[in-house]
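Now for chain A:
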Amino acid sequence: MILDVRALTKIFGGLKAIEEVSFKVRRGTILSIIGPNGAGKTTLFNCLTGVLPPTKGKVLFEEEDVTHKRAYEITAKGIARTFQNIRVFGSMSVLENVMIGQHTRSKEGLLTAIMGTRKFLKEEDEIKSRAFEYLQFAGIQDYSDVLAGNLPYGDQKRLEIARALATEPKLLLLDEPAAGMNPQETKELMELIRRIREWGKTVIIIEHDMKVVMGISDRIVVLDHGVKIAEGTPNEIQNNPYVIEAYLGKEEVF
Partner candidate 1 sequence: MKKILFMFWLSLLSMPFTGIKGGAYLFGGILVSYGVYFLLANIYGRTKIPSVPVNTGLLMIALIIFSLLLPLFLSDYYTDVAVLAGIYIILALGVNVVLGSTGLLHLGFAAFYGIGAYSNALLTTNFGLGFWSALPLTLVITSAAGLLLSFPALRLRGDYLAIVTLGFGEIIRLVLNNWDSVTRGPNGISNVPSPFIMGFEVGSLMYFYYLVLGFVLLAAFIVNRVHRSRTGRAWLSIREDETAAEAMGVNTRKYKFMALTFGAFWAGLAGALFASKMHFVSPESFTFMESVFVVCMIILGGLGSIPGVLLGSLILVLLPELLREFQLYRMLALGVGLVLMMIFRPQGLIKIS
Partner candidate 2 sequence: MIRKFLVFLFAIVILSGCVKKGEDVIKIGIAGPMTGDQAKMGMDFRNGVTLAVEEWNRKGGVSGRKIELIIGDDQRDPKQAVSVANKLVTQGVKGVIGHFNSSCSIPASDVYDRAGIPMITPASTNPQLTEKGHYGVFRVCGRDDQQGKVAADFVTRELKIKKLAVIHDKTTYGQGLADEFNKFLGGKAEVVYYGGIVQGDKDFKTVLISIREKAPELIYFGGIYPEGGLMVKQAREIGMTVPFMSGDGVIDPKFVEIAGAEAAEGTYLTFSPDPNTIPTAKEFIVQYTKRFGELGPYSAYAYDAANIMLKAIEAAGVTEGKAVMDKLHSMEFAGTLGNIKFDSKGDITVAPYVVWITKGGKFTEYWKP
């Protein structure tokens, strides 16, 4: 088990955004989290990555309690994420964006930078070349000097993934990566996610596009009103009566 979530609860001023959610993720698999809007999926991500402190419950990452760690510490331990609404660093270049991802994997500080020591220069070079590799992996190496804010939408999504990968995570959380993409882009994205898994990373995805979910997931967790109502393989979920009920009348899913 790479991730073990135990009875995680988050309350916003009386409102339970997620309640007693528990699940486990096996190393090297893809887990999807689905559920209607407002089911608490993004809040769950925020609690897992330390963006929000959970009210109750525990998060174990590689058997280590990371529940109340701050976001950057969790990133350093090996969990990276993308955001639902794109959050690239708009007025920095694409390459610089990915170089930020390398932050926890490098260590040179202020003084060596000022003096321009050989060690510092070597590290900068390494960061740059590695960042470039991630850009290549995500297929946006041609835009490395473009300001991230000027990229087309789909490429910004790819950039977010490249940036998250640059933190060298063991577990990658993707928040609605296919939202707003056309079918061609979605197909390429699924390909990219598969390659990430082949690379030995574990992936958790929040996604509405059921083609994506059913196509690549090993397991699926379903949330509704902050509560986990089902968990299983794509096949099991498709036939789960609770899930069908939760979705019924809201969206035509299947």
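If you want to know what made the cut, all candidates are chains of the complex that A comes from, given by their letters.
Convention: a contact is a pair of C-beta atoms (placed from the backbone, for glycine too) under 8 Å apart; a residue touches a chain by one contact, two chains touch by 3 or more; residues count from 1.
As the structure is a prediction and not an experimental result, all values here were calculated from the model.
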| item | value |
| --- | --- |
| Touching partner of chain A in this complex, picked from 1 or 2 | 1 |
| Residues of chain A touching candidate 1 in the complex | 49-51, 70-72, 75-76, 80-81, 83, 87-92, 96, 99-101, 103-104, 106, 108-110, 113-114, 116, 120, 123-124, 127, 163-164, 167 |
